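Partial complex: the chains shown occupy the same locations as in the complete assembly.
For reference, chains read A and B in written order, and residue numbers begin at 1 within each chain.
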Amino acid sequence: MTGSVLPSERGMAVDRVVADLTKLRERAPLVHCMTNVVVTGFTANVLLATGASPAMVEAVEESGEFAAIAGALLVNVGTLTAELAGSMRSAVAAARSAGTPWVLDPVAAGALRFRTGFATELLDYAPAIVRGNGSEILSLAGADGAAGKGVDSTAGSDAAVDAARALAAARQCVVAVSGVVDYVTDGAEVIAVPGGHPLMTKVTGVGCALGALMAAFRAVDDSALHAAAAASTVLAAAGERAADRVSGPGSFAVALLDELYTLDAAALEQR
Amino acid sequence: MTGSVLPSERGMAVDRVVADLTKLRERAPLVHCMTNVVVTGFTANVLLATGASPAMVEAVEESGEFAAIAGALLVNVGTLTAELAGSMRSAVAAARSAGTPWVLDPVAAGALRFRTGFATELLDYAPAIVRGNGSEILSLAGADGAAGKGVDSTAGSDAAVDAARALAAARQCVVAVSGVVDYVTDGAEVIAVPGGHPLMTKVTGVGCALGALMAAFRAVDDSALHAAAAASTVLAAAGERAADRVSGPGSFAVALLDELYTLDAAALEQR
């Protein structure tokens, strides 16, 4: 980790995570997901298990209409096409007008020009949270040579904390960097969320599902900083518990959904 | 439940369900699925586990050709686009010409105008079965204020039975309303299928898979009414058995597929 992070870095109070999770389950916020074709089912199942109400609406005829009534919106560019880009533009414009908070997940930004340009363009639509791995955040922050290996990061989350803070300050949003330790920052404060498990990188879509969870938590917590940190904490806790009792990535993915469904205050406090 | 349902409401004879399931496994009907991007994999796995042969064919160049040779067709508008709408029109037109029975699943009809209009238009192509939740069926039947919460119903299935019966009578098709109790009606008779388990609402695509199962059963039973009720019964039975031995929605989805694969006459009679 770079030294500049340390002064303000701290964890998040478990009480607030518990309160957010309770609110999420009570309110079951409607989360409009525009995500990639690889992870649609898993993302929906993560949201359902945690307590939110997911809906994937992609057509340009509907995306703006739905973003305006949803509790939060997720835009993930993992399998971006020109047609989908147009539909996402409608959605984020409507979200901004309607006051619907939205999360940008710039999958593989830095590795491919088309999506890098589009993700950069979307920053102008005032996302509440930008969530990515180290390479993606470095790329959006304008660092040179930030290309990852396909959808995987070639930079640890530690190496991207300064870039995350700068990006958050410049764009007045919250930036979350995922990695061995997750960092969430609003440009001033940095919250570190350690934990999770290496198996989380052996199941497709765990990172993408984290972006969706951040949208769900933002729908019930007005602080994007705390919403993003709560989502990271909940996913890390569920991942640790799931890893305790599995024999590989297949059973891990199943157990992760079960743990998200049953996670309670005691389990969160135990961390 | 509204009183008007009671006179003709009854369950379905277990013998016929068993006979239909046996036929389905013997014939492995080819089920052409045009469904949403969230549930494609799960739908295919539900059909395979039960004994059918699923194939997802979406391109406008192929959808009509394939609908004409399939045993049944499913059209689910969950992630409708204008391009997909054109391809679905080709498919249902070819299905009608060729005598291929088809099922309409009007996901989120009532909540979004584009798909509500399209689903209504498709009613003119003579679906064998329309399957939806309470809000969706109320919407297609022309009730005011029928919008659900995204893809979730805000109306219980009980509240939509009268609308289902009216829609079935008007369109000369079978209408199935999913909920705590499933109802299936041809406009005159109403078959109630109780059972299932709340975890079925915590896994994405269970309702969508039910629509696909109805198509599969219709391919082996000329009565759309009995096919729809048999599909509901089989899924409810498998769901109950699966719920007995799981710890959350992740393990439930896995167990549901296992139960659909092993379900037999004894298990169905035991209900």
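Just so it is clear, contacts are C-beta pairs under 8 Å (C-beta built on N, C-alpha and C of every residue); 3 or more make two chains touch, one makes a residue touch a chain.
None of the values given here were measured: they were computed from a predicted structure.
The total count of identical chains across the complete complex in this file is 3, with 2 shown in place.
Note that only the chains that are shown with their structure count from here on.
Interface residues of subunit A facing subunit B in the complex, by the touch rule stated above, are 30, 32, 37, 40-41, 44-45, 48-49, 53-62, 65-66, 70, 83, 253-262. On the subunit B side of its complex with subunit A, the touching residues are 36-42, 78-82, 108, 111-115, 149-152, 201-205, 246-251, 253-254.
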